[in-house]
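Following: one structure in structure tokens, then a few remarks.
With one protein chain withheld, the remaining protein chains of the complex are depicted in position.
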Amino acid sequence: MKMLEVQDLNVWFGSGRDRVDAVKHATFDVAQGESFGLVGESGSGKSTILRAITGLAPDWSGTIKVEGQAIGHKRPKTFFKTVQMVFQDPYASLHPRHSVDQVLGETLQLHGFRDIDARVVRLLDDVGLGQKFRFRYPHQLSGGQRQRVAIARALAPEPDLLLLDEPTSALDVSVQAEILNLLADLRTEHRLTYVMVSHDLSVVGHMCDRLAVMKDGEIVEVLGVDALRHKNAEHPYSRHLLEASV
Amino acid sequence: MSTLLDVENLWVKFPSRHGVFDAVRGVSFTLGRERLGIVGESGSGKSMTGRAILRLIRPPGIVEADHIKLDGVNLLDKTEKEMRDVRGQRISMVMQDPKFSLNPVMTIGDQIIEAYRLHSKASKSEAYAKSLEMLEAVSIRDPERVMRAYPHEMSGGMGQRIMIAMMLIPNPEILIADEPTSALDVSVQRQVLDIMDRLVKERGMGLIFISHDLNLVADFCDRVLIMYAGRIVEVCDADKLHEAKHPYTRGLLNSLPRLDDPRDRLDVLKRDPAWSEAPSVSGRV
């Protein structure tokens, strides 16, 4: 079964003369349990696709289907029990005045869970943080630890589809390795489907089964990871990108 | 090879409520007419080292060193006023994000001309001609249009090239580049590096290239200092970086995902407290 189907997706910002078409006619699908990559340079619209799926970019047309069901412009609360997102910059995605406990507790409460304490404990263990981090504030955490908290928050509602928006680009390489390993483990444990946006081809090559190359808001090519590794891209732009990122 | 810059036992200290924090701890190195890379993770003190050379550490931070000699003259003995002549005139610095380094309400042309006339008594038309030449030197195709543009009209790669052009106008002996390409896309990154490379070769400048990207540094520099917790843990030739010995450097290299070498799990760096205890390796030649 398909986890996510995107057909002819257009996303734009502003209107009239100021209208910017960030994504044009994007079509791709992601199978259940698959890990799919979106690569491209800054401004290519790769993150915008994720924001359109979650409803953070309100102006879009086309079809987005999650687990076979088309989603409208207003998303029901249950939608967020299926789809969750991890943001790029862990320094910006945690509320500066909320402790880890508050962040996770509020998320669980919003999704109607009762056994909040037990779940907070479990989530922290899941992302490899442990209990001693529970009552810390973001400024008492390193970048990698913050990103683990953000991942725990995304896992709280037990989603099936996790959207990852450059989850490691703000982190040091050694920390990046830890987070990528964690994401790989979580995927097997929780049978998650990933859509991962990155500008780093080697990260996508490591994490994903298939990837779409984007340029100026359009998907120019969808490749399998083997084609990526052997540099067998068809489209000249994908080839150019591959050559530049040695 | 002549030595341009000679740094001996450099410390950068930040006193705080919980005691003194040492950002850089006893670093020594020399710079000739070469491309010297400084790599390390965030918090390793690599940026602080670059700033300390120009004495750009803001109070309460303190810079201490046995000496920081530029052509045999100790920069630490200079007054703040004399330092201002050194900055820009003899040592230039390019920062990570060009957006924050350019004045948003002045055209690029005016900014370059102003920078040029600050350093030499050229007439306005001479300065204009020189500015055009500089923009051409950094491979900007349509320099006249760029001269009339405002910084927000420029892309990241253009902005960074303009910054480099501005830094090169006074013909400095040393260029310190702090993550000059990390805000740029890979394809643009290449072009900016090529420009810096050519300028270093043609003008015989010394370049200090500060970056977190091991592959980039291995590819681009002549010699590399690897910093960890404020100290240099290893010095090696850039083309031999992949044969580095120190477990920290090895750990960093192994933690990178590689397209040509797929693995199920990436190696995670295990930090040994001894690394930060060990004395700094000298980067002098």
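For reference, chains read A and B in written order, and residue numbers begin at 1 within each chain.
Criterion: a contact is a pair of C-beta atoms (placed from the backbone, for glycine too) under 8 Å apart; a residue touches a chain by one contact, two chains touch by 3 or more.
By our rule, contacts and distances are computed from a predicted model.
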Complex member absent from the view - protein name from UniProt, among "Carbon monoxide dehydrogenase small subunit", "PadR family transcriptional regulator", "Peptide ABC transporter permease" or "NADH-quinone oxidoreductase subunit J": "Peptide ABC transporter permease"
Touch as defined at the start, partner being the missing chain; which of A:T48, A:S99 or A:S245 qualifies? A:S99
For the chain that's not shown, point to the residue among A:T107, A:Q176, A:S198 or A:S238 touching it. A:T107
Can you tell me which of A:D21, A:D89, A:D185 or A:E218 touches the chain that was removed from the display? A:D89
Of the residues A:S42, A:S61 or A:Q140, which one touches the chain left out of the display? A:Q140
So one chain is hidden, and I want to know which residue out of B:R17, B:R58, B:K121 or B:R141 touches that hidden chain in the complete assembly. B:R17
Provide the residue numbers of chain A that touch the chain removed from this figure. 54-56, 77, 80, 84-85, 87-89, 92-97, 99, 101, 106-107, 110-111, 132-133, 135-137, 139-140, 150, 153, 156-157
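Just so we're on the same page, only the chains that are shown with their structure count from here on.
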Please tell me the distance, in whole Å, between the geometric centres of chain A and chain B computed from their C-alpha atoms. 33
Sort out for me which residues of chain B touch chain A in the complex. 41-42, 156, 185-187, 189-190, 212, 214-215, 219, 251-252, 255-260, 262-269
Given the complex with chain B, which residues does chain A contribute to the contact? 41-42, 143, 172-178, 180-181, 184, 199, 201-203, 205-207, 228-229, 240-241, 244-246
